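Only one protein chain is missing from this complex, and each of the others stays in its spot.
Coming up: subunit A.
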Amino acid sequence: MEAFFKGVRPGTSGLKDKTGSQKDGSKPGRKQAPPPWVEKYRPKTVDEVAFQEEVVTVLKKTLQGADFPNLLFYGPPGTGKTSTILALGRQMFGEMYRSRILELNASDERGIQVIREKVKNFAQQTASNRTPEGKPCPAFKIIILDEADSMTKAAQDALRRTMERQSKSTRFCLICNYVSRIIGPLTSRCSKFRFKPLSKDILIQRLQDISEKESVKAEPGVLESLVDISEGDLRKAITFLQSAHRLKGDLGINLDDILEIGGVVPSKWLDKLFDICKSDSYEKLETFVTDMVAEGFSAGQLMGQLHDKIVFTEELNDKQKSVICNRLAVCDHRLMDGADEFLQIMDMMTVIMHQLCHASS
């Protein structure tokens, strides 16, 4: 694991010791960057993976020698998909990790050509059921296709054939955020596991754990609000915690820091936006939205927060809410397509304004 994170390559191996000697006499030492917490606290064994009991149970059985199916992991970011398979690989193959596991992700070229050649070649190598030291180990190799949802249909088609032909010696593990982008014939050849967004309890527990180990100073309530904005994404929660800690240092993290790091639009802006809609003045709205965009708040984030507000407000009836939510969905989608933030917010707010001022029952 250690070697992996240090990114050992021919040129850089043993960097740690080397820097020591190179440094002597020159500037007072190159800082050895400590690993980021997401890596430091990445599960090292399958057992350490939190909250995904279903897949953990199955994988633990395979570690004890049960049949190993082709796998498909899917679910939102930061829920443990990559960590799980890496941990499994380490536990299964230990030292032989490199010769038994091929990891290809979206940063690697994965067109049909690569699937036909690289993947096929790797799959065709035989794997014995003994380690070089003579200990028993599984007689297959694993090909991890991380971020498989960004593979083209053609490449997926090619993969399908390779998967069938090499089923004796090779297992595949496909990982993605959106299972709908994987072609049917591939999903049907795999055992599918959905990785759920982590529950609040688990997130809190992990964050508390890390805070203690790293002596993080934080106001009460900080971890809770961190959990709220991370939406079940543990990586996000950890990254934010570490960033906040580094930004503030001994000053201690307070609630505002978390909201700022999370890019949350402060509620006073939202309230004001609503008041302006009620005033039915297009000019005021235009000025305010211009300011809001100048503040750099993310329009996508704003849409999410507006949604929460609309759903629970008592100033609108159900019919009005449905009209507004419908438009929220449209605008949010358009933003994802790259539409202009100012125009989409204005579109959204003129609809809300109309509903508030001219469409009451």
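The rule is short, and it goes like this: a contact is a pair of C-beta atoms (placed from the backbone, for glycine too) under 8 Å apart; a residue touches a chain by one contact, two chains touch by 3 or more; residues count from 1.
Just so it is clear, contacts and distances are computed from a predicted model.
J.: Which listed name, "Replication factor C subunit 3-like", "NADH dehydrogenase [ubiquinone] iron-sulfur protein 1, mitochondrial", "DNA primase large subunit" or "Probable electron transfer flavoprotein subunit beta", is the one UniProt assigns to the chain that has been left out?
T.: Record says "Replication factor C subunit 3-like".
J.: Just name the one of A:V179, A:I202, A:L255 or A:L343 that touches the chain not displayed here.
T.: A:L343
J.: Which residue, A:E117, A:E260 or A:D308, contacts the hidden chain when the whole complex is considered?
T.: Checking each option in A:E117, A:E260 or A:D308, the one touching the absent chain turns out to be A:E260.
J.: Residues on subunit A that touch the omitted chain in the whole complex?
T.: Spelled out for subunit A, the touching residues are 5-7, 9, 11-12, 15, 19, 22-23, 26-27, 30-36, 38-39, 76-78, 82, 105-109, 111, 113, 146-147, 149-150, 177, 233, 235-236, 239-240, 242-243, 245-249, 260-263, 280, 282, 286, 290, 293-301, 331, 334-344, 346-347, 350-351, 353-354, 358.
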